Structures are given as structure tokens and as C-alpha cells.
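Removed from the display is one protein chain of the complex; every other protein chain stays in position.
Let's turn to chain A:
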Amino acid sequence: MQSIDKLFVNREKQTAGFIKMLQGQTPKRIMLIEASGGLGKSWTVEFMRVECQRRGIPNTEIDFADSIVFDFLALLRRARDGFGIAAFNLFTQAINEVTQPTVRIETGAANTNAINNLLGQSNTFSGSNVNVGEVIAGNVIKDNSFVINADNAVVRQALQDRLSGAFFACLASLTSQGPLCFFFDTYDKVTVEAEAWLMGHLLPQIRDGLITNVVVVIAGRSVPKLDNQWDHLIARTGLDLLSEPHVKEYLVQRRGLNDDPNVIKALFQGSTGQPQLLAMLADNILRSQASGGDDDWL
């Protein structure tokens, strides 16, 4: 994996916009980066993340190219882990409650209390009494890592809504301390469940002002289609091919090639400024320059 810190060039426009969003200098809260493959979306996202890290802004990245199955729970867990598990105790507790091997509604002569206990009414976790699950260290609750199993789609939906509710409750308390940021990459491979959460929960909550101080960046060959009632919230952008000076900067300053204008020009033309291609052409040249001292692998 090549190091982004050393190699990154350009994308000032996007990063500047992003920083403005973080600092709340614009009403926009959602950045959509739509560009074809190899143009540097993932790198741009990664660069923004680094920027967040530098500023100590909690953030989480979900890359749908990952081979992880991003179901509802995995998504929320990933987000939680990104933001720091400590702030999400209530959420973890809720997970542990609902992810018992199989959730079924218990029998009982119309004992609806039992059901309420099992499913947990929303007020059960609005308080701070932590009593389910195991405490790892300090105040952090351990996630039992079960999956949601429900024999009924509706029950499942109910559980998910509950988890989502708990998640947002935790998120809200976190945002009161400062901005935080969600990154979604390779959105063209989004799973249906993740999309449902994003479009059904996260984005509407932001739009309706239910959670503030949250910035969302979504990158991919395709991005969510949102109609014009979102316009005031959305910054749409693409990614350009790199210009010759940037190609030069990349090749010479970052990859350490000799500053031979002919070579640079040839590589610029050969790659048309497409970062992925440019990087591979650079790989190629650097490989041929290398002594080949590597041992053979077979």
C-alpha cells in the first residue's frame, strides 16, 4: 500500500470545501464525490480523513469495496468503532440486548410487559444505568458480536429501528462536543441495507436538523440520487484529471523520478493525467530502474 502522506497531490478544491464544512462556514453538510474509477476518489477521501485525524475530529470510514458484509449491524458497529467505542455504550448495550441468538417474543398470557422488557422500550436505554453485557475497561461495554436473528421481518425491522435510535442518541451526545464526520467510499457497491440506513435514517436526520455538527462525505462511481429539496445541504463534485504540473509534482517530487521533461511529457500523455494510470506507469518505470534484487516468489 503506497503511502498517501507522501504521494498525495492536488485536490485542493475538494479538501478546502471539506474543511469549510467541518468548520461550519457553509450550510452544506453532505459532500458527494462522483467520478469514474481510478480518478482518486478513495485517495481524496483518505486524505480528508487524515485531515480529520490531524484536527482530532472523530470520524469513521465505510468502504463498500470491503469484502465485509455491511448489514445494518455491521455498518453501525463499524461507525461506532470509528468514532470511538467509549461514546457508544448505550448503543452497544442495545446491541447486546437484541442480538441474542434468536429473538422471539416470549410467551405469556398477554404479558406485554415481558415483550417490552425484551425489546426494550426506548426509555430503557435513555438512562445511564449500564447493566447488560460485560464491562471491558472503565466504562466501555463489550459487544457480544452476535448477529440479529429474527424469525420475522417486522420484528427485525423493529429491532433495527431500535438500534438505530440508540445509535443516534449516542451520536447526538457526541456531536454536542464538536463536529464529526462520516466517510462512505465506493458507494457504487453499497449494500441494500446500508443504503436503506443511509437514505432512511442518517441523511434525513441531518436534513431535518435532528442531528447537527455532522459532515458526510460519499464517494463512488455513482452516488445517492437526491432530489432538489436537498440542494441546500449538498456539495456535489467530481474529480478532474491531473494537470501537467501536478503530474510533474507527483512524478518528480513524490515518486522521485528524474526531472526529464520528455519523460514527464510522455507519461502525462500516456496517462492522460489519470492518477491510477499515472501511478502504474510510475510503478513500471521505477520497477525497471530497480535492480531486480528481489528473490523470486515461486
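By our rule, a contact is a pair of C-beta atoms (placed from the backbone, for glycine too) under 8 Å apart; a residue touches a chain by one contact, two chains touch by 3 or more; residues count from 1.
By definition in this document, contacts and distances are computed from a predicted model.
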Chain not present in the shown complex, as UniProt names it (candidates "Tetratricopeptide repeat protein", "Spermidine/putrescine transport system ATP-binding protein", "Spore gernimation protein" or "Branched-chain amino acid ABC transporter permease"): "Tetratricopeptide repeat protein"
Options A:Phe8, A:Phe72 or A:Phe183, residue touching the unrepresented chain: A:Phe72
Options A:Gly37, A:Gly178 or A:Pro204, residue touching the unrepresented chain: A:Gly37
Contact with the hidden chain (one of A:Gln157, A:Gln177 or A:Thr212): A:Gln157
Given A:Thr44, A:Thr60, A:Thr237 or A:Ser271, the one touching the chain that is not displayed: A:Ser271
Interface with the unshown chain - residue positions in chain A: 1-2, 37-38, 42, 63, 65-72, 74, 104-108, 110, 112, 115-116, 119, 145-158, 161-162, 191-194, 196, 270-272, 274, 276-277, 279-284, 287-288, 292, 294-298
